[in-house]
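One protein chain omitted, others in place.
Chain lettering (A and B) follows the sequence in which the chains are written, and residue indices restart at 1 in each chain.
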Amino acid sequence: MTSLPNPTPGAKKLGLVIDLDTCVGCHACATNCKEWNTSGHMAPLPDQHPYSAAQEGVWFNRVHAYEAGDGDEGRTVHFPRSCLHCETPACVTVCPTGASYKRAEDGIVLVNTDMCIGCQLCAWACPYGARELDEDQGVMKKCTLCVDRIYNETIPEERRVPACVSTCPANARHFGDLGDPNSDVSKLVAERGGYELMPEMGYQPVNRYLPPRKASSQVKSAPKEAGPLPSQINNPLLRWMDKVLSR
Amino acid sequence: MKPAPSIVFFTVASGAGYGLLFWLGVLKPLGLLPANTLFGATAAIIALALIAAGLCSSLLHLGRPERAWRALSQWRSSWLSREGVAAVLTFLPAIIFLIALAHGETSLMLPAGLLSAVGAAVTVYCTGMIYASLKPVKEWHHPMVAPGYLLFASFSGAALLAMLSGFWGGGFFPALVAAALGMAALFFKRAYWASMDATPAASTRESATGLGFIGTVRPLESPHTESNYLLREMAFRVARVHAAKLRSIALLLGFALPALFFCLAIILGGGLAIALGVLAAASALAGLLVERWLIFAEATHTVALYYPTPR
Partner (left out) sequence: MPDGSTTDRIAYSAPIGDEVKTTTCYMCACRCGIRVHLKDGRVRYIEGNPDHPVNKGVLCGKGSAGIMTQYSPARLQAPLKRIGPRGSGDYAEISWDEAMEIATSALRKVRETDPKRLAFFTGRDQSQSLTGFWAAQFGTPNFAAHGGFCSVNMAAGGLYTIGGSFWEFGEPDWERAKYLLILGVAEDHDSNPIKTGLAALKKRNAKVVSVNPVRTGYSAVADEWVGIRPGTDGLFVMALIHELLRNDRVDAEFLVRHTNAHWLVVRNPGGADDGLFVRDADGKPLAWDRAQGAMDAAAADLSPVLVGDFTLPDGRKTRPVFHLMAERYLGAEYAPEAVAERCGLDAERIRRIATEMADVAFNQTITLDQPWTDTLGRRHEKMVGRPVALHAMRGISAHSNGFHTCRALHILQMLLGAIDTPGSWRYKAPFPRPIPPGPGPAGKNSKPNTPLAGNILSFTHGPDDLLVNDDGSPIRIDHSFSWEAPLGLHGMMHTVIGNAAKGDPYKIDVLFMFMANMAWNSAMNPLETIECLTAKDESGEYVIPTVIYSDAFFSETVPYADLILPDTTYLERWDCISILDRPIGSSHGPGDAIRQPILKPDRDVRPFQDVLIELGARLGLPAFTKEDGSARFKDYADYIVNHERMPGVGPLAGWRGEDGSAKGVGKPNPDQLQRYIENGCFWRHDFSAEESYFKHSNKLYLENAKAMGLIGKSDQIVLQIWSEPLQKFRLAAEGHGAKQPPEALRERVRTYCDPLPIWYAPLEQEAHDTSGFPFSAVTQRPMAMYHSWGSMNAWLRQIHGANRLYMSRAKGEAMGIAQDDWVWVESRNGRVKGQVTLMEGVNPDTVWTWNAIGKRAGAWMLTPDAAEAERGFLLNHVISEWLPAQTGPRLANADPITGQAAWYDLRVNIKKCAPGEEGVTAPHPSALKPPPNMPEPPDILRYNAGGKAS
């Protein structure tokens, strides 16, 4: 059924928390995702015209850059965008074949590419652009939250996180259970005012974005020091003349 | 949204087919159409042919058409699946109806015709709901979209029926229906556009990124320098000046002229009425192709908010 699993309180909701305050826009999450997944569960992630004009490919994670606000007061914000593993994902419910599904056990939204007919309705239904059409195979693909990594017992436990999280040099990506209010990620969201993208769509994305901190909250404004202007003292150097110093 | 020719043709052709089937199924058993068996069979065959052609065309849109059968499985949740199921199910009464028409089996004609009509209506409604249920496209996620599909299908079906009835000398009633529906469609479409134009988008760059608290959000760099599937598919938008022109063409060709021609046909009658019926039907279908193209080309998807506005 591409009906959604019944919501149960306390159900596991695996997802990402992306810190826009520290993301420097290095694209590590994007390329590491690509290299993991092109040989991973939804392999391959093909590239069209890789060595000619109009090069493009399937990427599960894409990093935008925006400017918010004007001039000096504004901010440049790097903004990675991938599947948000919504609680009520229309990409699943619109799927006519059942290829799209949301897992009851952890909330991950996946596509069974053997069943997908490539009607692309899920891509239309996703407000966030998380669906990626493999035009070579004619099937839809998407972020798997590295389902073949996060449960993989052959990987050391502390590395059992999505590739994008384990590679992020700026510690801007966090993975965990957002269904558990006591998880590290939930606490981080609460502490930093993590938000949903386009809440007005009502899809209840699981992933959260942590806003860039306001510069003003950062600047511990130093006490203003009213030092003398050089012109106000005859010889400013004299202040050091009698300074007794020891080595 | 990119107007895929296969989808534009599909919704217009199968819409007209289902509309024709609907009116045939309702009016024929009621005796409001020419009694000739050849008329009945011809009309039913044309309806089914349009439906089949439309459905085949829609398969072209699929990445894996050989797996299309899988689309019948998720009728409990997916409007697309429902559309498929309804389309397939409608073929059953429709074929029986065709046989009844061809053989003049009046006892079968009524139940088969009515069931076909119901199937046609349900199928078109499902088609409409596929679009109407898509929240990211505000032009589609609109209460007038699904009724619109029903209205335009019934109008184009009526137009075809009126044309065919004309050939067999019984075009009065269908022409009346077609003219009335044409006028209704015209006002309906205008009302839809007015509503659409007046409704601001619920989502903005600021809500898409959550960065509105800082100020105006402007894209600085896209993830990749070249295009991608989503941009080609979702960020297509017809230029405003062209859209205005095309809207007028759609209204004129699609609804106003057919309604006028059918009115004239009713008044003038005879051979001229037959010719006017052909003209009206052709004009309606042509206009609906434009209308349907605009349905896509004017639709905006929230994905486009993440990218720079194309110049």
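Brief remarks on what is shown
In the analysis below, a residue touches a chain if its C-beta (ideal position, glycine included) is under 8 Å from a C-beta of that chain, and two chains touch if they have at least 3 such contacts.
Quantities reported herein were computed from a predicted structural model and do not represent experimental measurements.
In terms of the touch definition stated at the top, the absent chain reaches A, B within the entire complex. Where subunit B meets the chain that is not shown, the touching residues are 73-74, 218, 220-221, 223-226, 308, 311.
Residues 1-2, 21-32, 34-36, 38-57, 59, 65, 67, 69-72, 74-78, 97-101, 103, 110-112, 114-115, 136-137, 147-148, 151-156, 158-159, 163, 166-172, 212-213, 215, 218-225, 227-231, 236-241, 243-247 of subunit A touch the missing chain (whole complex, contact as defined above).
Heads up, the rule we're going with is that only the chains that are shown with their structure count from here on.
Those residues of subunit B that touch subunit A in the complex are listed here as 1, 61-65, 67-68, 70-74, 76-81, 84, 130, 133-137, 202-203, 205, 207-224, 226-230, 233-234, 301-303, 306-307.
Of all residues in subunit A, those touching subunit B in their complex are 1-3, 20, 27, 30, 53-56, 59, 62-70, 73-77, 79, 81, 90, 93-99, 115-121, 123-129, 131-135, 137-140, 195-203, 209, 211-212.
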